[in-house]
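Our next item is chain A:
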Amino acid sequence: MGGAFSQLVMLGSSGMLVTALIVLWRKGVPAYITAYRWQSWLLAALTATVGYYGDGQLYWVAGLLLGLKGVAIPALLRTMQRRFGTEREAAPYVNTEVSLLIASVLVVFAYLLGRPWMAVTQLPTRQGLPLAMSVLFVSLFIIVSRKKAITQVIGFLMLENAIALLAVVGTFGVPFLVEFGVFLDALMGFLVMQIFIYHIHDTFDTLDVDALARLRH
Partner candidate 1 sequence: MSLILAVLLAPPLGASSLAILVRPYQRFVGWVSTIGVALSLAASIALCTTVMGAGPQQEAVPATALWRVDALSALLALCVTFVALVAMLLGRRAGHPDREELARTRYFWIFTNAFVFTMLIAVTIQNVALMWVAIEATTITSAMVIPLTRTKASVEASWKYLLICSVGIALAFAGTVLAYFDFVATAGEVPGALNWTVLRGAAPSLHPALLQLAFAFLLIGYGTKAGLAPMHTWLPDAHAEAPSLVSALMSGVLLAVAMYAIGRWKAVVDAAVDSSFTNRLLMGFGVVSVVIGTFSLVIQRHYKRMLAYSSVEHMGLVSIGLALGPLGAFAALLHTMNHAVAKSLSFLAAGRILHRYDTTEIGKVTGLLRVMPWTGALFAIGILALVGLPPFGLFVSEFLLVRAAVVTGRFWVAGLVLVLLLTAFTSLVHHLNRMLYGEPPPAVTIGERRGWSVTVLAVSVGVLIVLGVTLPRPVAALITQSVRGVIP
Partner candidate 2 sequence: MSRYAVLVVQPLVALGLAPGLVGFVRWLKARLQSRRGAPPWQPYFEIRKLFGKEAVVSHTASWIFRATPFVVFGTSVVVASLVPLILVPASPLVAGDVFAAVYLLLLGTFFLALAGLDTGSPFGGMGASREMTVVALTEPTVALSIVALALSAGSTNFSQIVARTIAEPAAALGPGHLLAFIALFVVTLAETGRLPVDNPSTHLELTMIHEAMVLEYSGPYLALIEWGSALKLLVFLALAANLFIPWGLAFALAPGALAIGLASAIVKLGALAATIAVLETRVAKLRLFRVPELLSASFVLALLAVMSTFLVR
């Protein structure tokens, strides 16, 4: 039982890492949205499998994950993307090759960081921990390096996914009340960011964050 379960978990979390890398690799916002949708679906599936092996409450969590992050948020992202019609990502600070290189360095760093944890826990899903950390660092890198406001929002959402993954893999899911609170925050955070993107578009008529550099010193 343990082997297949941990294999599945490994598969799921590495899948999420791959979707994060897609954002670094591709250049179009629609591609980022699909990457994010895939990542949320994988996370929901992973939570369900852990629920199957762990306690049953995680099914509800998986369902909530699927509904909110798998369907609702990508749809809102889609409408926003279509409305602002921003096809191509402006030239990011770091070109694709270098970003992927940095991503690999970050993954190695996550593994280095995760090494002491392996000794600590006997959970079958412990293989997923370093992966969760690497997804976290990669999404941080996305937020820092990409110029479009929408891409930064997607980076932030992927960061939320990474932490949810960490929770699921590390502790078989935090208590339900906390899970519900985190969902609420993620949703409200996203909604507020969406409102702000409309604000930015109205006042700056560009979503390029470099324009937001008037407040200095």
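If you want to know what made the cut, all candidates are chains of the complex that A comes from, given by their letters.
The rule is simple: a residue touches a chain if its C-beta (ideal position, glycine included) is under 8 Å from a C-beta of that chain, and two chains touch if they have at least 3 such contacts; residues count from 1.
Remember, it's a predicted structure, so these values are computed and weren't measured experimentally.
*Asks:* Contact as defined above, complex as supplied: which of the candidates 1 or 2 touches chain A?
*Replies:* 1
*Asks:* Under the stated contact criterion, what part of chain A meets candidate 1 in this complex?
*Replies:* My answer: residues 113, 116-117, 120-123, 129, 136, 140, 143, 149, 152, 156, 159-160, 162-163, 166-167, 170-172, 174-175, 177-178, 181-182, 184-185, 188-189, 192-193, 195-196, 199-200, 202-204, 209, 212-215, 217.
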